[in-house]
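Just dropping this structure here.
Yeah, one chain of the complex is gone here, protein chain that is, but the others are all in their spots.
This part shows chain A:
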Amino acid sequence: MEISHNHLLSKPSYPRYYAFQRMEKVIKAMQHRQTGIPIKSQKLFLTTISNAFTGEDLIDWLEKNLEIEEIDEALHLATLLCKFGYYFQVTENGSTNVKEDSELYRFQSPYFWISTNWNAGHIDYAIYLLKRTMRNQEKHGLNDLELTILEDLRKKLAHQWDFVKMQADAQIKVLKDRKKAEKTFLDSQERAFWKIMRSANNSSSVLEEDARVNLMQVNPKFTKKDEFIRKKISFFEQSLKNRVRTKASQALQNLCAYSEIYFEYDGIFGHCQPSNPWITDDTTMWEVSSPLVEQPTQLRVKKWLFSFRELLSDPTGVREFMKFCEVEFSVENLKFYLACQAVKRAPLSELPILVHKIYKEHLSPEAGAEVNVNDIIRNKITKELDNPSRTIFYEAEKHIFELMKKNSYSRFEQSEIYKNLLEKAIIPAPKKSKIFHFVTLDYFRNRDESTDESDDDEQRGDFVAGGIYAPTAQSISAAAAGLTLSIAAAAGIKRHFSSSIDGKSDTAGLAIQNEN
């Protein structure tokens, strides 16, 4: 494989630029006289290896200097750097798997770093091979594979072969003046370099690049650069003038609160009811969480109080809320809202019919289930009726959403219907419950999360989770107490938080409008 994008490497736009830069920074630090890895002549059986260091010292250095806590990480990184050829095993074995042992390694000279030799191609390789044929056969002789490659190259590069030969001769001449130890040293570096370069056509080579590399627009050309910049200028001006910003403290508080509230829904932390199908092969969880279910789980019903959006995003929640609205005789708002969702999801071809139908039912003067929107919104829709887009009801939908949130939804939260739902809600039990549960700290009515968590943990077997609350078998009670306390804390912020969830869309919408 001809590697031919060297010219890009010097530019920061080259995708791998940062990886090479970062690796080389580490390598340079490793070679620091005082703080680097101790490099000395090392004894290997009867021979002395100059300028080498051990795998043990390498791993030790990485752990100390890059704040690596686990040895696995140090081993992994050391192996990768070795694969990129920044150092290599001195013995002929040439493995790139670095271990914490007395195996000897030697640094590659920057002259032979991949990043500086990206261009090295057939000619360079031919020179290298030819050079070896001119030296001591016993020490530098080519193996069968290399001989075949050399013959191949000789044919391919016939027109340039004189140049190849000349180069090889010249390099041999230079070598002759060097000391023996130095020669061995250089030979090993050169061999190590080619070993990596020639593996480039192997699919697991570190040199392989993303196809995008060759397509990247290094200097993208803009036909209308000034227009582009003007757009940016007007963006900045708008952003300075109109964007409503939240204080970091407020924003971050919200992110923390969100994580706390949804913690008991986060499957990665082991919170799967009744168990994680991927671990137990029991798919009950998917059955109870399908979009429309007869009996929702308790956790699911609780979620409907987090925010109005959360309720509306669950088909089962919508069904129950619809029942409530029917009792309240306010069903037209919800129906209108759902119809707006249908518009957003409709194919363009069905849009006009759908929009007219909704208009007739909910907005026109003779509408059977009229919704309460102001004239400005209504007139805007009327104007767009003949040529509707998917966003025709955007403002109306937002208005009705807020209306429902303030009225029906807040009554729904307090209603008997909701209380009944919560009481009837199921807590799916794991199929095989092995643990006898003895702790029930029940600060909240109808909740028993600790059961499912500890059972789940047991079922998972090797899954050491629970994360934040770290429930080991011995500390279930502590875990349960911790969980309950945190739920209490979460419930405290919940009120404030859920209002901000729904409130957010307004600010976003406002900002967007302003920018228009």
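FYI, contacts are C-beta pairs under 8 Å (C-beta built on N, C-alpha and C of every residue); 3 or more make two chains touch, one makes a residue touch a chain; residues count from 1.
Methods note: contacts and distances are computed from a predicted model.
The unshown chain of the complex is recorded in UniProt as "Guanine nucleotide-binding subunit beta-5", chosen from "Guanine nucleotide-binding subunit beta-5", "LANO_0H01090g1_1", "Molybdopterin synthase catalytic subunit" or "Large ribosomal subunit protein bL20m". Across A:Ile37, A:Val98 or A:Met285, the residue that sits in touch with the chain not pictured is A:Met285. Of the listed residues A:Leu77, A:Ala192, A:Cys325 or A:Leu421, the one in contact with the hidden chain in the full complex is A:Leu77.
On the side of chain A, the interface with the absent chain consists of residues 12-13, 15-19, 22-23, 26, 62, 65-68, 70, 72-74, 76-77, 80, 203-204, 208, 211-212, 215-217, 220, 222, 225-226, 228-233, 235-237, 239-240, 243, 245-256, 258-263, 265-269, 272, 276-279, 283, 285-286, 289, 309, 313, 341, 344-349, 390-391, 394, 397-398, 401, 462-470, 482, 486, 501, 504-505, 507-509, 511-512, 515-516, using the contact rule stated above.
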